[in-house]
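Excluded from the complex is one protein chain; the other protein chains are retained at their positions.
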Amino acid sequence: MKEQVRPLIDRLAGLQTGLFQKDFLLTWNQTDQDLLAVLLATEILEAFYRANIDARTFRGSLAVSLFRDKSTRTRFSFASAASLLGLSLMDLDETKSQVAHGETVRETANMISFLTEVIGIRDDMFIGEGHEYMLEVSQSVDAGFAEGVLPQRPAVINLQCDRDHPTQSMADLMHLIKTFGSVEALRGKKIAMTWAHSPSYGKPLSVPQGIIGLMTRFGMHVSLAHPEGYDLMPDIVAKAGDFAKAAGGTFEVTHSMEDAFANADIVYPKSWAPFHVMQERTRLLRQGKAAELHELEKRCLEDNYQQRDWECTEEMMAKTKNGQALYMHCLPADITGVSCEAGEVAASVFDRYRWPTYREAEHKPYVMAAMILLTRFQEPARVLADLLEKDAPRRWR
Amino acid sequence: MKEQVRPLIDRLAGLQTGLFQKDFLLTWNQTDQDLLAVLLATEILEAFYRANIDARTFRGSLAVSLFRDKSTRTRFSFASAASLLGLSLMDLDETKSQVAHGETVRETANMISFLTEVIGIRDDMFIGEGHEYMLEVSQSVDAGFAEGVLPQRPAVINLQCDRDHPTQSMADLMHLIKTFGSVEALRGKKIAMTWAHSPSYGKPLSVPQGIIGLMTRFGMHVSLAHPEGYDLMPDIVAKAGDFAKAAGGTFEVTHSMEDAFANADIVYPKSWAPFHVMQERTRLLRQGKAAELHELEKRCLEDNYQQRDWECTEEMMAKTKNGQALYMHCLPADITGVSCEAGEVAASVFDRYRWPTYREAEHKPYVMAAMILLTRFQEPARVLADLLEKDAPRRWR
Partner (left out) sequence: MKEQVRPLIDRLAGLQTGLFQKDFLLTWNQTDQDLLAVLLATEILEAFYRANIDARTFRGSLAVSLFRDKSTRTRFSFASAASLLGLSLMDLDETKSQVAHGETVRETANMISFLTEVIGIRDDMFIGEGHEYMLEVSQSVDAGFAEGVLPQRPAVINLQCDRDHPTQSMADLMHLIKTFGSVEALRGKKIAMTWAHSPSYGKPLSVPQGIIGLMTRFGMHVSLAHPEGYDLMPDIVAKAGDFAKAAGGTFEVTHSMEDAFANADIVYPKSWAPFHVMQERTRLLRQGKAAELHELEKRCLEDNYQQRDWECTEEMMAKTKNGQALYMHCLPADITGVSCEAGEVAASVFDRYRWPTYREAEHKPYVMAAMILLTRFQEPARVLADLLEKDAPRRWR
């Protein structure tokens, strides 16, 4: 194992990243070297875990999580990442705290950070809020660290905001690398990020935005498909186009699922709510207009129902490269006849790809741990080399 | 201390158990050697704790708990077991997760298990569900491990289901061994597992079932007593009879508390709801029939009240062997005049046995830790021998 991991550590050591003492909020604000560093550290930590090497780099400090939306997999991924690195997890549960009682974000951010190395936040409910909130927390701990109130500057990790879902998209990318062999092997591959029907409304935009904002950076042909009106946030769509151009790939937006699936190497069919609906919903929620919200939901579900042929069926899969594209999903998927009457994906398709989607998810704890390592250590490659050298057992041998 | 513990480790090393890579769900599905191994590992871990020996065998992995019913002692016991072995506890709180949003058990079981060594589940509310759910989780992580999605196969530990409560019954057994000196000393002893009156309804069957399913395996005379109509699940009662026969003890069912207490060495008076009521309750709960549920509860409480002479009074205790039987309870007990007007046990009886019942409970964290060790390590005796040899301080010396 050591022979396979050492070259990865050496490559990591050779990278110039700007992550130390910073956050990980949006992939499109990070350099290619930053992203490559996360991928390498992820792979190294996965190898450590499977080789039973203790990866704890902290003793007696906290990892803080704040979930403003229900969550199972992200919550457990973050807990796993914290535990892997030796951090004690502490959840900032807004129902148990005084957050709602007029405390300012600045104050709370500092009060929870005296012994804290990382703050993971999920805040994806309201358009125009999640990312802003994370920035506010980031600036607050920056100030606290500058003032000497905080002995360390905790990193803020975006566990899903209204704009991006970087721990998901990086895990997805890791899955592609493992499936196709390398980052380089992704060049020229076609990925279809398509809307899909779901009998629910209000699903965040962060996954499709995260995918088009990230996959366009590696020379892939990214096809974004959705029914008319189901737009993503325009500035992120624009970024995807720019990235594709710069990386020598392509980016297209189509309103045909068939076109997107045609000859695709990878398909990612997933429901989301249109940007304008999310904006309207946020406006109504803020104003507490329950009746209008109910009306909006009803209208959206009807609209969705009109588009119920946007389903990843066997017929659709047959259109992909040799009929064998890799099916991806961030889970849980709305499976037709299983979790709902008519959903995102046919049961037979999902059945065939169940374990690959689980493998896709498996990268997430390590991606988070990699982000923590890279933001919290000036020389992460040396730390990893030390851990490898020490070779302490993760579980009793 | 080392001199007293080494022989226990040697005995453990000599046992053939089938627990590695498996679960601990029902005592009656485990071999005698499995049970003996749990008892030995429990005793060794208790000795380690009191001798200030660090017993952490994991670093950076998770123990996951899922409680589908309120719990204090079991929750803390499991947390203690996890901490003792170095695992970080993560509670799968269904109110905070998407479990209720159509996720399948298989998916959730795998998503929470990427870095997980053990999943402890309490699910005792619905007849015919708790054990089935645990089996489903077990099969899910089996499949995930076989597919290579999970780097390890987490053990599922039953923290109380509709059928059995093995961490309780094994702690109870440990208490008997400590009280009477050895497993062998239990042979020929009479234990009365009797129903007792309580002003509440819907108490699980798992404790009395666990007791008759376990104590019949050690040559004891087990007397199960309850008013007519307060039956346990018939297949488990049948098992108890078979076990008693095989072990050279006896098993009887009686409808007289006096008969059961007569000359008993041990008494375990405890309320439960009749099997047929639990079935009816489960049916109504599934159908959401609130009015009928209320009616059922009312009827049951009235029935219970008719049986309020089923109380462990001083008069009843006087009928036991020399009037000095060991009183047992899983706690909390319904104490007449203390926690209710008329309950399971007279205050003066409970007062006399308070500390023994606390001691009974004290074994629980170690029983759980023993189950984790035995299911997660191929050579648990060697691991324990190593820990003893290393003799690292649990708390600073």
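A and B are the chain letters, set down in written order, and residue numbers restart from 1 in every chain.
In the analysis below, a contact is a pair of C-beta atoms (placed from the backbone, for glycine too) under 8 Å apart; a residue touches a chain by one contact, two chains touch by 3 or more.
Note that this is a predicted model, so its numbers are computed, not measured.
K.L.:
Given the contact definition stated above, which residue among B:106, B:308, B:321 or B:359 touches the chain not shown here?
P.N.:
Of all options in B:106, B:308, B:321 or B:359, contact with the hidden chain holds for B:359.
K.L.:
For the chain left off this view, which of A:33, A:88 or A:139 is in contact with it?
P.N.:
Reading the full complex, the residue touching the unseen chain is A:88.
K.L.:
Which is it among B:85, B:155 or B:296 that touches the chain not included here?
P.N.:
Considering all chains, including the one not shown, the answer is B:85.
K.L.:
For the chain left out of this view, which of A:3, A:147 or A:389 touches it?
P.N.:
Per the contact definition at the top, the residue touching the missing chain is A:147.
K.L.:
May I ask you to list the residues on chain B that touch the chain which is not drawn?
P.N.:
Residue positions of chain B that touch the missing chain: 49-50, 54-56, 67, 70-73, 75-77, 79-80, 82-86, 88-89, 331-332, 334, 338-340, 355, 358-359, 361-362, 364-365, 392-396.
K.L.:
Which residues does chain A use to touch the chain missing from this display?
P.N.:
Its contact residues with the unshown chain are 57-62, 64, 88, 90, 92, 96-99, 101-104, 107-108, 110-112, 114-117, 144, 147-149, 151, 376-377, 383, 386-387.
The definition used in the following text is that only the chains that are shown with their structure count from here on.
K.L.:
Averaging over Cα atoms per chain, report the distance between chain A and chain B in Å.
P.N.:
Going by mean C-alpha positions, chain A sits 41 Å from chain B.
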